[in-house]
Structure formats: C-alpha cells, structure tokens
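Presented below is the structure to which this report refers.
Just one protein chain is left out here, and the rest sit where they should.
The first chain written gets the first letter, and so on, giving A, B and C; residue counts start at 1 in each chain.
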Amino acid sequence: MAKMNMLQAINNALDLAMAKDDGVVCFGEDVGHFGGVFRATSKLQEKYGKARCFNTPLTEQGIAGFANGMAAQGMKPVAEIQFADYIFPAFDQIVNETAKFRYRSGNEFNVGGLVFRTPYGGGIAGGHYHSQSPEAYFAHTPGLKIVVPRDPAQAKGLLLAAINCPDPVIFFEPKKLYRASVGEVSEEYYEIPLGKAEVLQQGKDVTVLAWGAQMEIIQKAVDMAQAEGISCEVIDLRSIQPWDVDTVAESVMKTGRLVINHEAPLTGGFAAEIASTIQKKCFLHLESPIERVCGLDIPYPLALEKEYVPDHLKTYEAIKRSVNF
Amino acid sequence: MAKMNMLQAINNALDLAMAKDDGVVCFGEDVGHFGGVFRATSKLQEKYGKARCFNTPLTEQGIAGFANGMAAQGMKPVAEIQFADYIFPAFDQIVNETAKFRYRSGNEFNVGGLVFRTPYGGGIAGGHYHSQSPEAYFAHTPGLKIVVPRDPAQAKGLLLAAINCPDPVIFFEPKKLYRASVGEVSEEYYEIPLGKAEVLQQGKDVTVLAWGAQMEIIQKAVDMAQAEGISCEVIDLRSIQPWDVDTVAESVMKTGRLVINHEAPLTGGFAAEIASTIQKKCFLHLESPIERVCGLDIPYPLALEKEYVPDHLKTYEAIKRSVNF
Amino acid sequence: MTNPNNATISTVHTAEFTSGHALQIPTLRILQDDGSIYPGAEVPQLDQATALKMYDSMQFIRILDERMLAAQRQGRISFYMQCLGEEAATVGSAAALDDKDMIMAQYREQGALRYRGFSLEQFMNQLFSNEKDLGKGRQMPVHYGSKDIYYMTISSPLGTQIPQASGYAYAQKLRGLKNTTICYFGEGAASEGDFHAGLNMAAVHKAPVIFFCRNNGYAISTPANEQFKGDGIACRGVGYGMKAIRVDGADILAVYKATQMARDYALEHEEPILIESIAYRLGAHSSSDDPSGYRSKEEEELWRKNDPISRFRLWLVKQGWLNEDEDKTKSDALRQEILDALKVAEKVAKPGIEHLMSDVYETPIPLLNEQLEELKAHIRKYPDAYPVTAGRFE
Partner (left out) sequence: MTNPNNATISTVHTAEFTSGHALQIPTLRILQDDGSIYPGAEVPQLDQATALKMYDSMQFIRILDERMLAAQRQGRISFYMQCLGEEAATVGSAAALDDKDMIMAQYREQGALRYRGFSLEQFMNQLFSNEKDLGKGRQMPVHYGSKDIYYMTISSPLGTQIPQASGYAYAQKLRGLKNTTICYFGEGAASEGDFHAGLNMAAVHKAPVIFFCRNNGYAISTPANEQFKGDGIACRGVGYGMKAIRVDGADILAVYKATQMARDYALEHEEPILIESIAYRLGAHSSSDDPSGYRSKEEEELWRKNDPISRFRLWLVKQGWLNEDEDKTKSDALRQEILDALKVAEKVAKPGIEHLMSDVYETPIPLLNEQLEELKAHIRKYPDAYPVTAGRFE
C-alpha cells in the first residue's frame, strides 16, 4: 500500500499495464515527453520508449481513428483526450466506429482493448470548454462501456479492468480530484470489475446515487441528512454503461426513494435513464417521485459556477423533499 | 391547397423561404444541381442560382462550420446532412459551437436562423448507417432546438418556423415518409410554432406519445387498443427541444398512464427524459409505470430490422400492460 | 538559429504568392488502349500466373457487377454498387501486395477483395444478408469483410478508415511485422477531416500505409471540380511531407508498378505513400443513383473507351498468355455460376434472432439478455408478424 493521489494511481495503472503487455500503448496530445498536461502519463515515454508513449498531432478525430486501427490490429491503445470537452471532434470515430466495430463485422474484427481516457467535470474555473461531463452522449450508444472512478484506488482498479476488457471503454477521470483525492492504493496489479455499482453506506429511508466527483458531494449532503435522522443508502454507480440496475433497484425496493445527482445538464442526462428504469422496476415501492439533482440546462458557466453545480445543499434539499413528500 | 408528399412540402417550404428572404441559402452534399440524393432541394439552384443553392465538398464538419459562419454573419443557412447517421463528424461544430454561440459571446454573436435538415430513421433496409435516430444526442445540449415532423403539412410549417427562428434548429426528416406520406398542404407561407405538442386524439385511459415517423405506428396500436375499449389520448411531441412538458403532464394527470415510443435505442433515448420528468410532475396521478417502447440497445440491424423496431404490436402490448397493471 | 517551426528557412525580400498550382504531378501510364506498351515505358515484373489471376479477378468483378445490378433491378437484393471502370485500380493495387497486408477499403473495391480470394459464395451470402454471411447479415450489400484474408469489414461513414489505417499500420510496425496496410478512398471522401488527420498522423508516426485515392471524377453527383480546387489529390502529399505518385487507374500495369514501389518504399523506410488513381466511375454511384441527372452520355461514352479490362486483355493476348475464345467460354460459364450461386444464397435463411444481440459486446450485457427474452416472448405471441425469426428459436 502507498499513498497516491488520483493522477499517481492512474500513472501507476498505466505503468503496470504497459509492463504486463507490450500491446498497451499510450498516446494523445502532449502525452509523450511532457507526460500530458495533467501529467497522467509522466515518465512512461522514458520507461517504455517513444514508440509506446507518444505525442500525437492535435486532432481528436485522428487520435480516435488511429486508436481504432491499432485496436483492430490487436493492440491495446490507451488514448488520452486532453479534456472531455474536446472529445466531440472524435464523436464519429467513437459512436459510428468504435461502438459498432464488432457488431457490423459479425465479429470478424473488434476494437476490444481500446480505452479512451479523458478528464471531465467542473470545479476548476474552466467554464463551458473545460468542465463538461459528456457521459450521457456516449451512454446512448450500444457497444461502448463507460466508467467513472471516484478515488485513486478505484481509478487504478477500474482503469486496469478497462484496459483488459474485451470491449472498448471510455474512462472519464474527475479532473478536480486529480490531486485533491488522495488515498491508500495497493502497488500490485488489481482490477475492479466493470458494470458493478458499490453500496457505500446502508440506509433505509432514501437511496442517494451518483458517480465520480459527485460522490463526495452527495456524501456531504447525506451527512447533513443523517444528522437530522434520515437514514440514507449511498450508491456509487461506477459504471454508466452497462449500469448495475439490480443493485439500484434492490436498494430502492428497500428505501422507496431515490435521489440521483450528476453534474451534466438535467435534460437528457444519465439520471433520466436511471429514473425511467427505476420508476418502472420499483413502481409499487416508490414512496415519492425520483429526484434528479443535476446541472442546469445551460452551457457550464464560469463566473456563476457555484450557482450552476448540483452541490451538497441542493442534494440535501432533494433528500428532504424526497423523504417528506 | 395541393396534394404533396413530404419531399414536395419540404421543397416548397425552402422555395418560399428563399423567395422571401435572400439571406436563406441551401447547401450540402449533392444539394445543388442534382437537388439532393432525396431531391428535397430540387430546382432550387435553377431558381435561385448557384450562389444560394450549392454542392459542398464531402465534409460534414465543414458544412456545419461553414453554416455557423454564415449564420454568424446574419444569413440563414439551411444545411443538409445527407443522412442523420453522418451528422457525427459535425458533432463538435454543432454541440460545442452552434449550441453555445450566443451564450459564450454574451449575445455579441449568434447563429439564429441556422437550420440543419437531415433525414433520419429506419424502414428503408438501410442497416445501422442509414437508419439512425440521433435526436437524443442533441437533446442533451442546451442551446439547440430540435424538431421532427410527421407529415407534409407539418414538415412545411415547422421547417418555415425553424428557418425563421432566432435559435439554431436541427430538423429531423423521417425519410421513410418522404414519398409515402402524402397530404393536403397549403401553398401559402405558414408556420407551425416550435415547442408545442399536438394532441391528436382525446382519451381517458392512457396517453400514448411519439413523434415523426412513429406517429403512424402508435396510431395503429391505438386503433387496436380502442377496438378493445381502451380509450387513448394520442400526442405528437413535434419538438424534442424544448419539449412541451405542460401538454404531456396535463394529459397524464387525466389518464394516469403513459406509453412513449421512439425508434432510437432505449438507453439514454429521449423517452427517458420524458418519463423522468413526468414521474415527478404526475407522481400521485400515475396508475402504472411509464412504459417506453423503443429500439433495442444494439446498432440498428439489417436482416432483422422488423424484430428491432418498436412497432405497433409492441406498442399495443405496452398499452395493455399499462392499462392492466 | 534553431528551427522549431519545422519549415524551410530560406529568405526572400520580394512579396510574392506561391501559386495554388505550383506543383503539377504527371500521370504514370504504361499500357496503351490497344494493349501495347507506351514507348519508353517499362513493363513491371509480372509472371503469367499473377497476370492471369489479375485478369480473372477483373473479369469476375465485371460480370458479378453486371449480374448483381440486374438482381437488384429485379428486387432480389436491396442495393448494389459497381466497380465499373475501376477494376484495374483495385485489382492492380491488390496484386502488388502481400496476402497479409491489410486492406482497408471504402466500398467500391470488390476487385481487391476478389483478388484476395473472397469466394463467389461469400459474395452472395453478404449480398443476401443471410445466415452464412461473415457479417451476420448486419450491413447493407457490398459491405464485405474477412479476417482470414485481411480485408477489413467495410464501414459506410466515409473517410473513417483513413486514420484507422494509419493506426493499423503503426501497430504492424510495432509488432515487427513486415506488412503494410493499404487504404482505399474516393476523391470525395478525401474532403473529410479524417483524411487530413489520417495522412498527417501516418507521416508523423511513420506508419507504413499506402493511401490509395480513387479519383474517379464524381462523389455521387458532385464532380471533382466542386470537390476541390487543387490539382487532384496527389499534390496534397507535400502538405504532409509524404511521397506521392499519380497513376492512370485504368492502366493495370501502371497501378501495379506504382503500388509495388509504394509497398517496398513504405516497408523499407517506414513511411506512408500517397497514390492517386485517375479513372472514371463508369457506372452509376449505386443502384439508387441515376447519373443522367448530373452528367452527359457523351462524357460517359468518351470514358467507356478507356476500358481497363479490354486493354489488359489485349496485352495478355499479345503476350500469348490468353486465348480469346477460351476467355469467352470461361466468362459465359462464370455468368451461369453466378446465377446458380445467387439462387442458392437467396434461399439461405436469415441469421437467427440471437444474432440481433451478439457482438454488441463480446459477451451480452444483462440488459441485452433481458431484451432478447422479452423479444422472444413477444414474437411467440405474434409469430405471423415476424416470419423471419418466428418459430426458429427454442
């Protein structure tokens, strides 16, 4: 065990993956010598050579296309998109190509092993081009897996699982936690299974669910609610696609109430999918409407970021609304 | 009044818009002399000249970028994306640029007047690259308006409203109805307001909602249900963004039940947003879980298209499930 | 001074533009219309067996195209695309490759596919999207692919294969394989952003890929002069610091020679190469298209004389490698074989319902299993509405 921040945990995971399998190759804008603008790939070029860790020209569609080709050949490209806000030029390569590669070829070819890593989310005074949380755009695309870690230990285990996964994975990294989140991380190779949610706290009055950077936000809200005697079950979804319907449904069957939090705008965000599915699966158990605490339906603002974000106070209010309905 | 199919109605709308305002310019792949692969822009180049109706090079990101620039200058570009499946290379220009143009500049600049027209949906044996319904990808993007007509008269009135709208609009045209849907259309200029749903049929047991090409599907299901004495309220959403929450909520308050149908895959489709919003707004009125009848969570298939689509039988079953819950 | 800008630093003191046509690349031609060799041209090394395999592949495709377009007209298949006029470009280039060089094509390269050995039955099964199709009936006709013969499954979105080819070739290099990737695309697709990304990345990362642009004059209805203002596509090579060559795409010897050179160079120097083939799309864009709406019969007739197959046939005859009568008999037999194969393939069942859900992920996710079970229950209830699958599952 060692103390690592999230960047160190990610760097460590990449290091282990590259050491284990020489099909693993890391690239992206500034990823090479410099180690990435956030330094997640620090020292990897030094260690594994320029052929396996390198800068690309400044073209996200090219990075994604290149990654698709490498993966189709059988390698395991780990491509970095510098900010999730800049993943959209690669949207066609990801949504029409990556996601459909195996299906369209009848399994003659596939891009399993491909991982897109990208920092997402707000909290760094980045405005709408350095703060977006685009997971829902991808969640509507069969063929992709989508993962979001909340802390260093998770980041490492989930990233290793993603690289080892026979399906392509988009790995969203909460950039505001890169250095802020520090924890004990095993130095060994380990994986955390994809597609499984984690119940962090048992409770009986209301289920409160989020993923990634919002976990610490909902925890704060839950603590406030607990102080008032509201017993909360806390779930970290971890995987957005596939998502762990059973764990969530089971919890809501028990609590009868659900509050979902995410940073992306409300309309069409992934909370909508969760709420729709759960209202159907748990209809007779629901004691109050499912609450979504999300970003506003506006581009991520700068000066008024605090007002925009689905913070602990808004979540706390939603928990109370849910319980007092 | 004249009998027109949907293509003729669209062509007529473009003709009227170009005659009325010489800022209106139509372009896209094969849109010029040839009049588009579906012939929606037929004869417009002849009538208005090559400068106002033209072929572009084969680049959707270029088309969208060019359209953004023209609209920022104050013109009203109507850009065609040959198939909605090919809108993804333009995703960045649409989601990061078109949608945020006015907001990010504090209203110094805007791209109001810009319309993307694109044929969407299945039913033409097109497989996953000629059948997609990508409306939900855009619905998660504040700043865009999204419209889907169901018949020729609607296509004309909504398209004219879109061109005249101070906000950018994506106009999805149900390609399987291009020639199949024929109806009386006024030859005059008229607009149908964006953002308003249409209640096509009053009913009291269940609300059945869809848009575009799926309207005729749900109508068939509704007819089957009515024959068994189930009274259905039928709603055509028409606008996906903004969507008419009040009309839908009011209807569900009355019927207590809701069935939503769309062709795109279930997970993260726009039905999820509708269901989530309605379960909250109408919680105490809901008699049964909201049903979503949607595409499967797979790429749009070819040989087994019939099995994939949310057809009238699946809708009919959902209506019965909803009513007999 | 150091040169971090990566640009020539020679100085001039008078302001003058470099012309947009400063670079003019000639077209390599070896074989004349009458089957003779251009004076001064050299025939590339080509043995009789290879030459005849090339010829057979071209003939096969020509006849298949003719038959299958007719089949489409009869409503037996839903869609078709011909290679007409570009058989030499696709076969000649494929013939210059190693069998394990990866082919990443656009959709009009059935010549290359046939040369690699895709069987008549395989063609038919794909065209009829039946359960024997390698692609499990999931894509529209002509979207072929086969791992065994290193032919990447076709994808409709244009240009996407270009950066993918760069990545594939880069992986081949990293693996230490002595193989290249060839990437075909039309002059229309060359307008996509992916073209720029793919060529630039291949140059920067020294991926041994052969970019083979089929400049056939049209992208559906859009003529090349509404597609770009530069001098063809080959001149873009300098933009990427990439060697380029232009060939007459109806001249199979020129295509063969250029591709052979490109392959050797790419492997030896670990560098990409750009080849531009100049030919003409003699047929319609696809079975959904009618070219009379955008080009003249006269233009088509002019180009029809430029037929790549007859030229090569005349050369083979001159070489004494081909007998015209035997050739005729063989073609007639082939027509019959194709008809027979078609009749077989159209009767083969569609893929089973489990293949709706397979291959979305390596292993279906729970949601897909659930959706499949629900669907089966539904079909059991309404078997008449789903005749293709009803009653075919347990």
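Here, a residue touches a chain if its C-beta (ideal position, glycine included) is under 8 Å from a C-beta of that chain, and two chains touch if they have at least 3 such contacts.
Please read these numbers as outputs of a predicted model, since none were measured by experiment.
When the full complex is examined, the chain removed from view is found to touch A, B, C.
When the full complex is taken into account, the listed residue touching the unshown chain is C:F228, out of C:Y55, C:Y170 or C:F228. Checked against the full complex, the one of C:A197, C:A284, C:I309 or C:I379 touching the unshown chain is C:A197.
Counting over the whole complex, chain C has residues 1-2, 4-30, 38-42, 187, 191-197, 200, 203-204, 215-218, 223-246, 254, 257-258, 261, 265, 273, 276, 278, 280, 295, 299, 302-303, 306 touching the chain that is not drawn.
The omitted chain makes contact with chain B at the following residues, 25, 51-52, 54, 56-57, 59, 61-62, 64-75, 77, 89, 92-93, 96-97, 100, 102-110, 112, 142-143, 145, 166-167, 195, 242, 245-246. The chain not shown here touches chain A at positions 29-30, 32-35, 37, 54-55, 57-62, 85-86, 88-89, 125-130, 266-267, 296-299, 301-304, 306-308, 311, 313-314, 317.
Basically, only the chains that are shown with their structure count from here on.
Taking the mean of the C-alpha atoms as each chain's centre, chain A and chain B sit 30 Å apart. Averaging C-alpha coordinates per chain places the centre of chain B 35 Å away from that of chain C.
Separating the CA-averaged centres of chain A and chain C is a span of 39 Å. Shown for chain B are the residues in touch with two or more other chains, namely 61, 85, 88-89, 128-129, 267, 297-299.
Residue positions 136-139, 143, 155, 157, 193-194, 355, 360, 367 of chain C each touch two or more of the other chains.
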